[in-house]
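For this view, one protein chain was removed and the others were kept in their places.
Chain naming follows the written order as A and B, and within any one chain the residues start at number 1.
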Amino acid sequence: MSNNEQHSKPLLRVQELRTWFYTFGGLVKAVDGVSFDLAPGEIMGLVGESGGGKSMIGFSIMGLIDPPGRIEGGRIEFNGKNIAGLSEDEMRVIRGKEIAMIFQDPMTALNPLYTIGNQIEETLALHTALSARERRAKAIEMLHKVGIPQPEQRLSHYPHQFSGGMRQRVVIAIAMIAKPRLLIADEPTTALDVTIQAQLLRLMRQQVVENGTSMILITHDLAAVSQMADTIVVLYCGRIVEKGPAEDIIARPRHPYTRGLIDSIPHETAENDGPKQRLSQIPGNVPDIRKLPPGCAFAPRCSRASERCRMQDPVLMEHNAIAMGSGKLRPHAVACHHPLAVSP
Amino acid sequence: MVSSQPIPATRARSRMQRFFASEFFHNYKRNLSAVLGSLIVLGFLVMVTIGPLIVSQNPYDVSQLDLMAAFKPPAWLAGGSSEYWLGTDGQGRDVLASIVYGSRISLIIGLVAMGGACLLGTTLGLIAGFYGGRLDAVIMRIADIQLSFPSVLTALFLMSAFGTGLDKVLIALISVGWVVYARTVRGSTLRETQKEYVQAARVSGLPNRKIILRHVLPNVLTPLIVVATIQVGTFVLIEASLSFLGVGVPVTQPSLGLLIKNGFDVLFSGLWWVSIFPGLFIMLLVFGINLLGDFLRDELNPRLK
Partner (left out) sequence: MFGYMIKRLIQMVIVLWAVSVLVFVMMSFTGDPTFMMVPLDATDEQIAQARRILGLDESHLVQYWRFLSNIAQGDFGRSFVFRQPAMTLILERLPATLEIVFLAMVMALLVAIPLGVYAGANPKKPASRAVMAGSLIGISLPGFWLGMVLIFVVAVKLQWLPSSGRGPTTEWLGMRVSFTSWEGFRHLILPAITLSVGTLAILMRIIRAEMVEVMKQDYIKFARAKGAPAKVILFKHGLKNALIPLVTVFGLMLGDLIAFATLTETIFAWPGIGKLLVDSIYRGDRPVIVVYLMFVALMFVVVNFIVDVCYALIDPRIKIK
C-alpha cells in the first residue's frame, strides 16, 4: 500500500471513459467522462450509491459491456496499452490472467452444474500450460489460502453444497489463482452476512498484498473502503465528484455528497453505552440518470446548492492534500462550486 | 441497472389515447411479427364473416354445383378457369369457397372451445386455489393425470367414445383444454390470497364468492390472455387432426381438416390443390395466432422478456 509513489508508472490509466446505454427510455450515460490512475499494488475504492455507474466502470475495463451499452469514448490504458475497444479474442487473453473480477453475488457467479474444482482449474487451463495434476495441486493450494477447510475433498463438491461466504471464497480463489495484476471486486461482500463481510475483505486484502496485485474495490460501503483503500474515488451519476487519498477523503471530505456518505456510516463509538449518535441520511434519491438536470447532478439533494450549481456543471479541480503519515503531497480533487471548507 | 418505466402518458385524455401512447402500443408498432400476426388474424375474421357473400357459390348447396367443372386445377395452371381460383374438387366445388366456409367452422370451433375451456378451467382453478384442501387435491390430480397424456390422443379417444359431431368436438376440446387454465389460475390464486387485501376482505366478512369475483379474479386474468390466444391455434390444429381421422366434424359441416381428408384420396392422382390449399390456410391462421401469442407473452409476462 505504501508502494504507490508519485513517479511510478500507473498500471491502469482510465481517461475520459464514457460508457453509454441506449435504452427504450432514453440514453443512459452510466459512465460519463471518468479519469483515474491506479498504481501497481494500489487499492482503490470506487464509491457511490447504487445506480451510480460504479459497476459499469469495472465492466468497461473488463470489456464486458453488452448491447445496448457501449464504450462511447475515452481510453483504458492497461500497462501502457489501450485496451478499450480490443476485440473479444484479444480481451480474452487479458481477462482472468491479467485482470480478474469478483462479482457481487456468489450464489449466481458459480455454474451450478460443475464442481468447484472444475471451475477453479478452468482458469488455469485457459491461461497456463499446466498439467491436470499441477492444476489440481494449485487449486488445492489456492482453496487452502482462501481458508476453505479440507480443500482436497471440497474440490469435488458442487456450489450448492457451500454457504454464501464459502462460495465467495471460492470465487476469490478463482479470481486470484492466475495471479492477475489487477483485481476488480464488484460489491464483493454486499450479498453476504455482515459478520462475514469483514473476514472476506481482510482475506481479499491479504491476497492482493501478497501478490502485489492492484485492486479496484467497487462498493457503496464507505466504511469498508476506509479500512482497505489507499485512494478513494467517489462517483455520482456517472461522474467523479471527488477523489484523493483515502485518509484525506475520510478525514476532510470536500464534496457535500462525500460528506453525506461519511455521515451515514454508523460510527463504532465503541463500548460506551452513551446516547447513540443519530445517523444522518442524504435527502432524496439518486435522480433518473436519463433526465439529469442541467448543472451539478447533486444540486437537487444538496443543502449548499446555489443558482450557479443549477446552471453550470462543476469541473473536477485539484487541491493539494497532505497524505497522513507519508507527508507527501498527493492530489485531492473535487467537483463542486461550493466545496466544504477544510476543517483544521 | 435501469428500470424501464413506461413513457409518460402525455396528457392522455381518453382511454384510447392512453393506449396509443402506451409502451405496449409502442412495442406493438415496432414489432413486425405482432403486426403481421394481427393482420393475418384480422384477415381471417373478415374472410369468415363477409367471405360467404363474396365467393361465387355455396359449396354445400348441391344445386349450385356443376359436375362438369369437377377437378379443375387452380386458375393459373393449364385447364384452370378464372371462375375457380384455387380449382375445384370431385363434385365441382370451388376450393376457395370451401375454404371460406371451412375456415368459419374451424375458427368457430377454436374460439368457442377456447371460451368453454377458459370458463371451466378458470372456475376450477379458482376453487382449487381459494378453498384448497381435498377439492384442490382432486382437481389437481385429475389435471396431472390428464397432462401426462397428449391432448390429441385424449381428444381422439373421447371422440371415439362420443362419435362425430360439432358439439362432441367442442366437448372433447374443452375436456383437454381446461387444464392449462386451472393450473395457471390456481397458482395465481394461491399467490393472490396470501396478499393483505384479500386477507383483509376475508376478515371483514365479505362472502367468499364476492372476494373471488371482485378481488381474486381480476388479478389472475392477465396470464390467461396469452394461454387463450395460443389455445385457439392449438384447438384449430387438434380439430383438424380429428376431422382428418374421420372422428371430428360431420361431412355436412366440413372444417379445414375435413377438406384435407377429402382431398387426400385424390392426392395420388396428382390432384393436389384439393387438399394442399386448405392445409395452407390452416397453417396461415395458426401462424398468425401464434405470432400474436408470442408478442403478448413477451409483453404481458415480463419475466420472460
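In this text, a contact is a pair of C-beta atoms (placed from the backbone, for glycine too) under 8 Å apart; a residue touches a chain by one contact, two chains touch by 3 or more.
Please read all numbers here as calculations on a predicted model, not as lab measurements.
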| item | value |
| --- | --- |
| Contact with the hidden chain (one of A:Ser50, A:Asn111 or A:Ser163) | A:Asn111 |
| Options A:Ile76, A:Ile94 or A:Leu182, residue touching the unrepresented chain | A:Ile94 |
| Full-complex contact with the absent chain, from B:Tyr60, B:Tyr131 or B:Phe287 | B:Phe287 |
| Missing-chain contacts mapped onto subunit A | 62, 64, 67, 88-89, 92-97, 100-101, 103, 105, 108-114, 122-123, 126-127, 158, 160, 171, 174 |
| Absent chain, residues of subunit B that touch it | 33, 145, 148-153, 156-158, 160-163, 233, 237, 240-241, 244-247, 257, 260, 264, 267-268, 270, 272, 275-276, 279, 282-283, 286-287, 289-291, 294, 304 |
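Simple rule for what comes next: only the chains that are shown with their structure count from here on.
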| item | value |
| --- | --- |
| Inter-chain centre distance, subunit A versus subunit B - centres from mean C-alpha coordinates, in Å | 53 |
